[in-house]
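With one protein chain held back, the other chains of the complex are shown just where they sit.
Moving on, here comes chain A:
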Amino acid sequence: MTGSREAVLGRIRAALATAGPVAAQPVPREYDRRGALAPGSPEAIELLVDRLIDYRAEVQVVAPAEVTAAVARALGDAASVVVPRGLPDDVLAACEQDGRQVVGDLSEIPLTAAQLDGIDAVVTGARVAIALSGTIVLDGGPDQGRRAITLVPDLHVIVLRADQVVQTVPEAIALLDPTAPLTMISGPSATSDIELQRVEGVHGPRTLRVVIVG
């Protein structure tokens, strides 16, 4: 295998030499690296809500005092919910309402995929959201947990703080830690493979509900 490494690199160098030296060209960066809307501004949130609804996600924008009620509403009739260890208290309180079974995903005893498959919902925070594309980014932080918990249960509730909403993709990328396992979510899972007719919910959570706390 080492042989192929040297062979491939050698062939690349030879190929580049055949074509003659290539002068280093500066990469133009004339695109918008920052949007006109301030992070967390009502306009940025309005744009995000519009995009999320377009993807058939369900969105509530609420005041800080209403978080518990909003998350409880988002959980609906889910009888069980998995939570990461670092969920804020007011969000956790909503999970515990209505006699719901709350399962903590602690890294010492991670739940198996089969166990997760038996749980109705998951509630997490997020790292950042991109208004322009309707995208929410998870980075595995304490309020988000392992990737598997936001994947297997059928309902995902994301609680987003208003100040986490930026307008453009470059603003979000600048905030991310590349060494973290990152998942970008734009609406519930969807397919367009049959006559290009969009069907929400294939293998990931079929329902995505977002609570934005302004």
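For this structure, a couple of remarks:
Keep in mind that, in the parts below, a contact is a pair of C-beta atoms (placed from the backbone, for glycine too) under 8 Å apart; a residue touches a chain by one contact, two chains touch by 3 or more; residues count from 1.
The rule is simple: contacts and distances are computed from a predicted model.
According to its UniProt record, the chain left out of view corresponds to "Iron-sulfur cluster-binding protein" among "Transketolase 1", "Simple sugar transport system permease protein", "Iron-sulfur cluster-binding protein" or "Activator of (R)-2-hydroxyglutaryl-coa dehydratase domain protein".
Touch with the chain omitted from the figure is made, among A:38, A:53 or A:182, by A:182.
Considering the whole complex, the residue from A:45, A:81, A:130 or A:210 that touches the absent chain is A:130.
For chain A, the residues touching the chain absent from view are 1, 4-5, 7-9, 11-16, 18-19, 22, 24-33, 51, 55, 107, 110, 113-114, 117, 130, 132-135, 140, 146-148, 151-152, 169-170, 173-174, 176, 178-197, 199, 201-205.
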